[in-house]
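Missing here is one protein chain; the remaining ones are kept as they sit in the complex.
Right after this comes subunit A.
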Amino acid sequence: MTVISSTKNPEALTLTLVAEFDASPEQVWQIWEDPRQLERWWGPPTWPATFEQFEFEPGGKASYYMTGPDGEKAGGWWRITSVQAPNRLEFDDGFADENGAPVEDIGAGHATVTLEEIGDRTRMTILSTFESEEQMKKMIDMGMEEGMQEAAGQIDALLAEHSRA
């Protein structure tokens, strides 16, 4: 199993997720560092992410949008605060308007990613901290819409298989 554990702290509004991969820290680092790899997993297949700007260095900015099945777009940004290859990455993340400009009044979340070598595997720990109520709700709204679209897509695919059989 890939996800080893997750710890939620409702009082402090944090989520800690621990996952292990059959890969070296350098390989896992690559999927964060290379925007073309990042685009393959940040959004679900039905809402793929496109990173238009990606400055992978402390103080650097990244901006992206996700495109929905009907062409609708949802934008976001990162402000990278720490890069220690291949073990640690920290960034603030928030929402962007239709022009890609940060929506500052919603506030930002903060993510700390750590990669540790455990034998021939890599343990990835994601610590997410939320800053404001609106920010967290929007984050979930955006993510859940994608999740449900994805699930719906999978059901469609299954039904199509059955009708062919």
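We take it that contacts are C-beta pairs under 8 Å (C-beta built on N, C-alpha and C of every residue); 3 or more make two chains touch, one makes a residue touch a chain; residues count from 1.
Basically, contacts and distances are computed from a predicted model.
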item	value
The complex's invisible chain, by UniProt name, from "DNA-binding transcriptional ArsR family regulator", "Nitrile hydratase subunit alpha", "AzlD domain-containing protein" or "ABC-2 family transporter protein"	"DNA-binding transcriptional ArsR family regulator"
Option touching the unshown chain, where A:22, A:57 or A:120 are the choices	A:22
Sole residue of A:6, A:53 or A:84 that reaches the chain not shown, by the stated touch rule	A:6
Subunit A residues that touch the omitted chain in the full complex	2-3, 6, 8-13, 15, 17, 19, 21-23, 27-28, 31, 37, 40-42, 44, 124, 126, 128, 132-134, 136-137, 139-141, 143-144, 146-147, 150
